[in-house]
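Only a single protein chain was left out; the remaining protein chains are all shown in position.
Chain IDs A, B, C and D follow the sequence of writing; residue 1 opens each chain.
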Amino acid sequence: GCANQTAGTLSQEKTPKQTEITFLDQNDRKVTVKAPVKRIVVLQHHSLDILAMLGAQDQVVGVVSKWDSLLGKYITDVFPGIEALPTPGSLEDCNVEEVAKLNPDLVIVAAQFKKEYIQQLENLGIPVMTVTLRGEGKQKEAQNPELANADVAYTRGCEWAVRKLGEVTGKTDKAVKIWDFAVANRTYVEDQLKNMSGDQKVRVFIANENNMTYGSDKYVGCQLERAGAVNVAAAEIKGYKEVSFEKVAQWNPDVIVVQDRYKSVYDSILADAKWQDIKAVRENRVILAPYWTKPWGNPGPDSIALGELWLAYQFYPDQIKRDIVEVKAKEFYKEIYGINFTGTI
Amino acid sequence: MDKKVGNITLGVVLILLPVVLFIASLMLGPYPIGPFDVVKIVLDNFLGTGYVDNPLAENMIWKVRMPRILGAVLVGAALSVAGAVFQGLFRNPLASPYTLGVSNGAGFGAALAILLSSGAGLNVFFVQLSALAFGLISIGITFLLAAKARRSTVTLVLSGMLVGALFSSLVALIKYVADPYEQLPQIVFWLMGTLSGVTYEKLAMILPLYLPAMTVIFLMRWRINILSMGDQEARSYGVDVKKNRTVVILACSVLTALVVSLAGVIGWVGIVIPHLARIIAGHDFRKLVPVSLSLGICYVLLIDDICRNVTAAEIPLGVVTGIIGTPVFIYFIYKGKVRWE
Amino acid sequence: MDKKVGNITLGVVLILLPVVLFIASLMLGPYPIGPFDVVKIVLDNFLGTGYVDNPLAENMIWKVRMPRILGAVLVGAALSVAGAVFQGLFRNPLASPYTLGVSNGAGFGAALAILLSSGAGLNVFFVQLSALAFGLISIGITFLLAAKARRSTVTLVLSGMLVGALFSSLVALIKYVADPYEQLPQIVFWLMGTLSGVTYEKLAMILPLYLPAMTVIFLMRWRINILSMGDQEARSYGVDVKKNRTVVILACSVLTALVVSLAGVIGWVGIVIPHLARIIAGHDFRKLVPVSLSLGICYVLLIDDICRNVTAAEIPLGVVTGIIGTPVFIYFIYKGKVRWE
Amino acid sequence: MGMKLEVRNLTFSYDGSRKIFEDISFQYHSPRVFCILGPNGTGKSTLLRCMINELRAQSGSVFINDAQAGAYNARELARIIAYIPQNHYPAFPFPVLDIVMMGRISRMGYLANPGKMERKIAMEKLEFLQIGHLKDKPYTDISGGERQLVMLASALAQEPDLLILDEPTAHLDFGNQYRFIQLVKRLAANGTGVLMTTHFPDHPLELNSLTAILKDGKMIGIGNSEELLTDRNLTDLYNIRVSVESVGRKRICVPGGFHEECI
Partner (left out) sequence: MGMKLEVRNLTFSYDGSRKIFEDISFQYHSPRVFCILGPNGTGKSTLLRCMINELRAQSGSVFINDAQAGAYNARELARIIAYIPQNHYPAFPFPVLDIVMMGRISRMGYLANPGKMERKIAMEKLEFLQIGHLKDKPYTDISGGERQLVMLASALAQEPDLLILDEPTAHLDFGNQYRFIQLVKRLAANGTGVLMTTHFPDHPLELNSLTAILKDGKMIGIGNSEELLTDRNLTDLYNIRVSVESVGRKRICVPGGFHEECI
């Protein structure tokens, strides 16, 4: 009985508005979907966030497991009802049958999603789209740790993700609005900081748990650069690596940035005797980055729109005023997510 | 109960159980297909009744469930048989198919392939091939090392352990340099072992080596008995120890490398199932090999069914293997049934 | 060379080498402090010269390098000694301090503690304590299981292996349910083993058990020789096998649990160093234990120096252990020096 | 001085069903020599292992100096009794001297390593058995007979009241067998008892020992060797014709009588 019914829904023609579109996804795989899609399974958390920005929550029928810790608590504010959605997979894998049971028109997966599953989903006639948030530039420059190229790659990648997700969900206008907002904010920061010379720039160290830091090819590095800072680890370290305290002491950074999900790291830096002779600690410039600035490995529109701005304000409060940050944050949350901004600046 | 009758009953059970589990596994899955529909779909394929009710269900059976279940069968059989043989041959209850470092070699191959592939170009066959190749290379190195030194079994085991350690360091190195967001999860995931990625193509890739290797072990069961008596004893019985041992170890290692390349490093099966089989069958490989085979297949089928069906997201194999298998084994240790010497 | 003279030379080398390496390690580090400054800083502390050149450098020596180097000493000593004892006691060249599942137990303890802590409240001592507690619990379970069954060494080893398998499944379960961004990396990182998190507080936490356990093993060296002859033989010499074996295994397991709780699961040392020590010292634990101790300390100090100094980012211990240690061991296998039976 | 070993109604089975021996009782006072004879597989080794409390009997008990054998801990027992099994599977290649020193453990402090004194005693025992030259050899790499002598030296180093030896001459050469018998006499004379199994009726005859005959799970005879080991008894015991002959002062058992016989 069940099986027949499933088949029935599948073969049944959807509303005539749908048109078939074909494109290359961010892993250069050809994807064909009937847009706008009705039922999406989202196994990539940035995409889930972007879909919430786009206002496509109703089209999402399944989400990545552990979405709450991948994105943070705010997601329940911007995506009411997400708790009730099934979680048929993670960033790396899924239960193919569970996905099939949801009858999706499209599955969005992350870069690390196993290729075998993509194959199996396609065998079942389910289109899969990979979102990596990096433009094509990334592959060619993968071995090259130059920040400028990574910056281009992340920017293009994020733009593509916003526009393409807008297109497949039929929210093209909103996509344009989101991206324009991000670009405008970024340009504002750029303008404010354009007269700064290299030796004026603050030298920043990003502290994570387990003595890990972000080196050169992560988005957060671009974010710092965009905010007019120098990542002290970027010259010697690529990617996400452990560094010893000795190395940090040698770099002696002006500012230390800690994400607010690593509050314990922040506390221990302030408390531990050995850190007290590091410049940033001595000068009280250890800062905790709030969730909405998203200083992550990959960019979202809000990390471009708000994160860069906030960091620049932290580094150069003379050039970037607190009010501006507050206005922009409130505007972003109201205009894009459609809720009130409740974060602290 | 008469001992002979008991033996026959046991034999029948050990043959039927995997078959029953195989069929049951085909019927189990989160995507709802009734048992009759499963039968219909399977029969349709063989009889060409042309009666296709639901193409998605048909795909589910043939493209999703079947290759995975076949994979479970091959993995269970290979690991448990190789484990039983190694434990006997090395006279070491701690031995497993991974003792000689094959899994680390294969793991390195896979990690290397993942590292070298750009995100878009990742080819699963390349990964599998590389895993297989390095699995075999690691065995080659082990034999080379052991051959240069004294040729005893202990030297071989130590060489294998060493080669394994080397490759596991190399895997750590690759993990260290890999992209933490894209490649690292792939590598970690691969190493953890899973049956969900099995496809017909992958199966087809391993069968040409798998079947001969398994056949060799089956045919040499009596010789393995004699080899397990010790090198000198076997030699004076007229068994060319070096040659025969090499063939047996190679066959087991090839089996291991094949299934590791197919499904990653699946733990527990290769060390615990042989011990359980030994409780039932004793130390005689004529019985021990088929019993291990049957138990290994049943066990992996069962475990995989649990992984696929219990929760929405798949439970990793490594979680279920230990948690299901341990109580059984505890029971037998408790009963004093686990004897070695 | 006269054998006696050779023995004395060897003894002196084995005592001096760790000391020299210890001092050298204090002088090595990415943060540049000249050797003389190091000496000055160290002397200052003991003589109270009040001569403080550079507070950061002083912190670096006392708060960063010293605890870490002390950690390396404790870890190297414990793992290599416990490995040597287990290999002899179980008469099994594949045995290691982790054979009885202590590491998996401790790993589970740590993972559980990390899972239970909210991100902000993560207390490293709680993690260490939990690791230690579960390490000891796992040993307790192993003994209990083995005691209920036949009390042979093999049963004990199998029980340990089993308990280890169970805990490793439970660790997999925790990994599966853990928060992927905050808890999972912590757990993975912890399990990989590192000396970078060692502090005086952590050291102080393990010493009260560490020193007695190590002393017991040292004092019982001759008894371990007799135990390694086999249960019946030892008993007829007048050694209460069950009691003595339990004490020795407990001491080794406690040492293992302690250093695992301190620095995570560090591989290779506990299995390969004892084999190297056996080449130098033979099977007599009166020599084997101190030689293992010395080699273990040197090896871990050396490895850690490499991890700390070679690149800006720390290299994980697991990468270096295998890649440095393997050539040495290959050399000895090649030379046919590795003998077991 | 001298010790007392008493076996009362001892019944043993490995598997709980087939009884290896049943209802065996005897008393033995050291330092007299006590030989146990019996065909292969009759339970001699099993009986010895019950006496040293390695195997637990199904019923009956063993008393050592009037206390249950089970009441002694390993250390106490090892000071009274040294035991050498019929077969020993060597583990690690310890030097011969170390093996002999191991015999001293029950007389050393709990955490002590062997010192000069243990070394001296061990060397004495080796020299005494004329195998001093083996002292540094790994005991895994010596001949079968040499190993048997080393085990004996180790047992002597234990300085027990009673030696329980399972076929101690099995791998000794003709000369060493003879010397061993002389040694047993001397030990007895000096107050150390010897309880041994043997396949040679010549041994109890030569030693003039207390002798027991085990057959088909029963102790079918116990007494002075001279009286017990008659042509008739031995013929019954081994199922071949045996005649006990006098050669000078000695009495020698000759198998097969004077005539060839078919197997």
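Throughout what follows, a contact is a pair of C-beta atoms (placed from the backbone, for glycine too) under 8 Å apart; a residue touches a chain by one contact, two chains touch by 3 or more.
Only a predicted model underlies this, so the values are computations on that prediction, with no experimental measurement involved.
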Quiz item: Who does the absent chain touch among those shown?
Solution: B, D
Quiz item: Where the complex has a chain not shown, which of B:I61, B:I137, B:L184 or B:V241 is the residue touching it?
Solution: B:V241
Quiz prompt | Option touching the unshown chain, where B:K40, B:K175 or B:R223 are the choices | solution = B:R223
Quiz prompt | chain D residues touching the omitted chain (full complex) | solution = 14, 38-42, 44-45, 86-87, 89, 141-146, 149, 167, 170-179, 182-183, 186, 199-201, 234, 237-240, 242, 245, 247-250, 252-263
Self-check item: In chain B, positions touching the absent partner
Solution: 88, 91, 219-223, 225-226, 228-230, 232-233, 235-241, 282-284, 286, 339, 341
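Convention: only the chains that are shown with their structure count from here on.
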Quiz item: How many Å are there between the centre of chain B and the centre of chain D, using C-alpha atoms for each centre?
Solution: 51
Quiz item: Can you give the whole-Å distance between the Cα centres of chain B and chain C?
Solution: 32
Self-check item: Sequence positions of chain B contacting 2 or more other chains
Solution: 176
Exercise. Give every touching pair of chains, nothing left out.
Key: A-B, A-C, B-C, C-D
